[in-house]
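One chain of protein is taken out of this complex; the other chains stay put.
Note that the chains take the letters A and B in the order they are written out, and that residue 1 is the start of every chain.
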Amino acid sequence: MLVDIKNLRIAFTSRGKRFEAVRGISLSLGREKLGIVGESGSGKSLTARALMKLLPKTAEVTADTLRYDDVDVLKASERQMRKIRGGRVGFVLQDPKYSLNPVKTIGSQVDEAWREHKRGSAREAREATLDLLDQVMIRDPKKVYASYPHEVSGGMGQRAMIAMALAPNPELLIADEPTSALDATVQAEILRLINDLVEKRGMGLILISHDLPLVSHFCDRVCVMYSGQIMEEMAASDLMNAQHPYTRGLLNCMPSLMHPRDRLPVLTREDSWQEETAR
Amino acid sequence: MLTTFRTWALDDTPTSRRQAAWGRRYRIWLALRRNPLAMIGLAIVIFFGGLAILAPLLAPWDPAAQDLAHRLARPSAAHWLGTDELGRDILSRILYGGRVTLGMVISIVIVVAPVGLVVGCVAGYFGGWIDTVLMRVTDVFLSFPRLILALALVAALHPGVQSAIVAIALTAWPPYARIARAETLTVRSSDFIAACRLAGASPRRVVFRHIMPLCVPSVIVRVTLDMSSIIITAASLGFLGMGAQPPSPEWGAMLAIAKRFMLQEWWVALSPAMAILLVSLAFNFLGDGLRDVLDPKQN
Partner (left out) sequence: MSDRMIEVEDLRISFSSAEVVKGVSFEVDRGETFGIVGESGSGKSTVLRAMSGLNENWDGRILFNGEAVPKRRSREFFRKVQMVFQDPFGSLHPRQTIDRILSEILLVNRIGDIDRRINKVLADVALPRTSRFRYPHQLSGGQRQRVAIARALIAEPKVLLLDEPTSALDVSVQAEVLNLLADLREEHGLTYVMVSHNLAVISHLCGRVGVMQHGHMVEQVSVEDLRAGNVSHPHTQELRRLSVGLEDLQDA
């Protein structure tokens, strides 16, 4: 069991008002692929960050259980967390434009990620990096190694981010909207790449996205979040049999090339969904 | 009455532009209020401002009245801050001096900020040769060392408050142009400006009605932070005898004369020095607070 979360709550206080962004989330993950789907404001990204203790101090994080493998995240020190972050858990974030350091070459950044957790010489790092760049299907690793982030395409930048995330050989990969900033053609390739690498290395994957069909294509299980809670959880293959009206609503309101409709059904948000369901 | 204003301003669904605008201003004020240093700064500024305005009512003595029998007297019940080398009451001179110093600073800022704002916005929006010409002009004025140019100007014209104001203003406006231009460049290509152009707004309208209001917060912050340096420059000019002329009281000039007696009759120098220090510090605190509050990211 890589991730064990029970009754996670995250609250923020701003200008005297307390706002609960995540209200009692429970989920667990082994060496499998979990998709967390939700619209903006659902709390999906916050959940992943809370797991890595990456939220600002102003956030109140409470849970019955918040464990990464054998580490109790709630009680862990910053030093312990730093060993986990990067080394045992890799991150791929949304826009490579903002996640890659614009003044350093791609090669040097992947090197750094490797050396941070592997402790080798500069030459060993470079060899490992070139190998990683090859693994993420970059056709000319040496050229990309020497390039700066702004000199490569979005898809290439994202591959570099994946290489950085995988350099220390982590057990779990958390990908937060990894393809939202990319074109459709590249999106599919990147997700397939993540899928292959995760399977080949026997890693766990948490894929966070707003795109329900996309996530269900690449994950074993899917959690649907709304307003800080999990509305429904199911096997990806069962998506079409989703029970919860929110999930059904989300699926129904998407336009379709093959099944045109005059009017798209609109998701009417029931107030009852806001109520907390004890899980 | 205050609570009705508060509820009216903080109303979540305003029903007029005035109400919405006041709501915004009030929220900014509330945010500023939470910053203790900024409030201290504001209090000091208001305090000194009040003293300066009410000087004729508050000053116990005529600031030019000499009393050579009681020169360099220690602070006492009659002269709260003592007397200077000609027996003039220091407290009264500080109060009237405040009028001179603060008056100079305000006159400078009132001209300098709008000019810089316009130059910067026009340069930033139109680009091309307009930008080049305006920015080179700005560079020229920016490269003059402020005090030396002020000295030269004042010497060429004639020493006095007006010349000092002109001299300082000429070197103080370039940073505002730079700030306004930088802000304009960031917003120039935004969609909401594109939408204004699509409404058929002329370039003049886009710059004056849509872009300038966005640059105003940065300029306000810069003004408050600049106040301290302008005060010190004005005081320096006075110190060098180039600003307000005797017998007109001016903090810098007072400090210049007092330096002769600094070791024995230290109180003569202390008052003008503290006045300059406190007001500059106050504007700095206020400026920092305003920057935190007017930063659009906070909204």
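Note that in this section a contact is a pair of C-beta atoms (placed from the backbone, for glycine too) under 8 Å apart; a residue touches a chain by one contact, two chains touch by 3 or more.
Here the structure is a predicted model, which means the values were calculated and not measured.
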In the full complex, which of A:1, A:122, A:146 or A:264 touches the chain missing from this view? A:264
Among listed residues B:149, B:201 or B:281, the absent chain is touched only by B:201
Please identify, in ascending order, the residues of subunit B that touch the omitted chain? 13-17, 19-21, 24, 190-192, 194-201, 205, 210, 213-214, 296, 299
Touching the missing chain, which residues of subunit A? 39-40, 154, 183-185, 188, 210-214, 216-217, 237, 239-240, 249-251, 253-267
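Assume only the chains that are shown with their structure count from here on.
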Cα centroid separation, subunit A vs subunit B, in Å, comes to 50
